[in-house]
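Every protein chain except one is present and positioned as in the full complex.
As written, the chains take the letters A, B and C, and residue 1 is the first residue of each chain.
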Amino acid sequence: MKIIIEENYEKMSRVAANILLGKMYQNRRVNLAITAGSTPVKMYEYLVSDVKNKSYFDNVHYYNFDEIPFKQKKGYGVTMANLDNLFFKPAEIPESQIHPLDEKNYKNQDKRIEQDGGLDLILLGIGADGHYCGNLPGTTKFEDLTSYVGENATENMKDILLSEVGGDENERPEFYVTMGPKSVMQAKEIVLFATGKKKAAIIKQAFFGPITNDVPASLLQTHPNLTIILDQEAASELY
Amino acid sequence: MKIIIEENYEKMSRVAANILLGKMYQNRRVNLAITAGSTPVKMYEYLVSDVKNKSYFDNVHYYNFDEIPFKQKKGYGVTMANLDNLFFKPAEIPESQIHPLDEKNYKNQDKRIEQDGGLDLILLGIGADGHYCGNLPGTTKFEDLTSYVGENATENMKDILLSEVGGDENERPEFYVTMGPKSVMQAKEIVLFATGKKKAAIIKQAFFGPITNDVPASLLQTHPNLTIILDQEAASELY
Amino acid sequence: MKIIIEENYEKMSRVAANILLGKMYQNRRVNLAITAGSTPVKMYEYLVSDVKNKSYFDNVHYYNFDEIPFKQKKGYGVTMANLDNLFFKPAEIPESQIHPLDEKNYKNQDKRIEQDGGLDLILLGIGADGHYCGNLPGTTKFEDLTSYVGENATENMKDILLSEVGGDENERPEFYVTMGPKSVMQAKEIVLFATGKKKAAIIKQAFFGPITNDVPASLLQTHPNLTIILDQEAASELY
Partner (left out) sequence: MKIIIEENYEKMSRVAANILLGKMYQNRRVNLAITAGSTPVKMYEYLVSDVKNKSYFDNVHYYNFDEIPFKQKKGYGVTMANLDNLFFKPAEIPESQIHPLDEKNYKNQDKRIEQDGGLDLILLGIGADGHYCGNLPGTTKFEDLTSYVGENATENMKDILLSEVGGDENERPEFYVTMGPKSVMQAKEIVLFATGKKKAAIIKQAFFGPITNDVPASLLQTHPNLTIILDQEAASELY
């Protein structure tokens, strides 16, 4: 486990972008699974500027690792729509390099990634509850591969799903899909980043505390090639 | 996870030897952690014949991953004495390529291996209770690095320690040391082998069941580069 | 450059087989380019016994690196027919794991291998004239990728082609195709083996002498991951 602590969110985001870029400059296919959400917003700003119109990155393939489908709207679900807005569209990534996970193909996700040569790197955020991807406490277990998580998986899952679609009851789905803990651990490298005081406690707990399904991200501390990037606030309980 | 099933113990042992040899033919330092016990007896017979007097294997370094010290006897403990008899002595491995873990240096084991460049491969057996190395149920936890395990760690630990030193009360130690689950997971590749009907149930449980500290080896199923070698009897509950 | 010297042809062949096997036990696609001819006969005997009926080797893909087409006979040329007899048929390798190079697809060979993920290992023999694959002195140059070599490439090329098809004028082709020096150097690992007194001089010249197109194999000494396996006779001029 390598821990990188940067002064602030901007610098943390720059390091995350640099690590992704470092993987991408290769003369072979490179497979990256990347995260949606708010943590990566600045990182994608940097990446868009480094990646847009660069034909020498035609070797890089992108995967999402979870998806929350809209109940009625066609096309991308919540995760891919977000990635599309933050990165794929502004960086003009060709569709042939984007490999969506969704409710129709999730059962084949682990096999597909294996056949594509495996993930070179998976970039993760972490929730204050210790979740990463769609692996929330009480949903998946460490031994799970890519999974379907239903609206009754936990007590408040319906609320979470409603919130994920912006509070629109007409679009609240009955489930989502996510790469499971065992799927994520198969990546050759895991990078997890976090920003802000509100993540300080979970960072300490997940990476310096017991490994338990109650804190899904705690499993990641065993991966042979894990890097954690934090700003000073997120690192503030470590020392 | 790659599963290799061979007809019998001899063939399984040959495959295990081949996998080790495949790592060893390199033009750079190679670090292997290897197992003592009864499962590897035949494999070491093969290896001794392939390795003895081969100066081109001077790049290969060997580590033990646990040690049970004798209370009075000086020199190697139970594990290293066993490895010495099965492999190091008959294969005439130079001392400079052997890196014993013992009760005096165990606190530095993880750091030392990291500085040596990490383990390229760790070869493990498995107990019917799901233990590997000295990670018995109730002793270490998934988040543990190289650890000291005392005679009161479990109810029957004193008996286990007595049995390990051949029933000689004068030599029964009060503890042993072992690389912990997190230490083992840092290896670039994990190979685990098992033989015989008495291992069939635990193989199914550890690698196709839930990941829990009650079955220490169950964690290994998440490693990105795990190979399991079984004879047909050990595999008999898988299909 | 790692040099492995074994007592005799049988032991040299066993080491070559072991190195190939060591690459093959993986949980991902493995691409091997392998050599026809007389040097590998014993190695393939060993390999057939280790590989036949082993479904756990369904991840291994095989490539030939040169081909001499028959003028009239349909189907495989000289190289693939030889590999088929020595290895693919007796080991019952499924066709889906065999990727023939021939006169129809040679222009695409380098691109195809790159798209397949690159060669993990290429196993080469060496001729007394320093040739490997179809890279004979005076045919290809170091900067060549997979190439067409015509019957007028060198003074005695027509005789060579005649000899390759067993002296049957009706089958003598007007050319052959071969991966060029630059193609071969793209492999992640190169293994070259040689047996017998008649190879002793070229081994010294190619790997301890000047790098020149007159000795095509001399380029290989610059590869970052090269292993040479010799029996004592082939190594007899080294020390």
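We take it that a residue touches a chain if its C-beta (ideal position, glycine included) is under 8 Å from a C-beta of that chain, and two chains touch if they have at least 3 such contacts.
Treat the numbers as computed from the prediction; the structure is a model and nothing was measured.
Put simply, the missing chain touches A, B, C once the whole complex is considered.
Check C:131, C:172 or C:223 against the missing chain and you find that the one touching it is C:223. Residue-wise, the contact with the chain that is not shown comes from B:118, picked out of B:37, B:75 or B:118. Across C:14, C:54 or C:182, the single residue that touches the chain missing here is C:182. Of A:4, A:41, A:145 or A:201, it is A:4 that touches the chain left out of the display. Think of the hidden chain as still there; on chain C it touches residues 118, 141-143, 181-182, 185-188, 209-211, 218-219, 221-224. Contact between chain B and the unshown chain involves residues 28-29, 114, 117-118. In the full complex, chain A makes contact with the omitted chain through residues 1-5, 15, 18-19, 21-23, 25-27, 50, 56, 225-227.
Note that in this section only the chains that are shown with their structure count from here on.
At the interface between chain A and chain B, over half of the residue numbers involved are used by both copies, so each side presents largely the same positions.
If you average the Cα atoms of chain A and of chain B, the two centres end up 34 Å apart. For the pair chain A and chain C, the distance between mean C-alpha positions equals 44 Å. Across the assembly, chain B contributes no residue in contact with two or more other chains.
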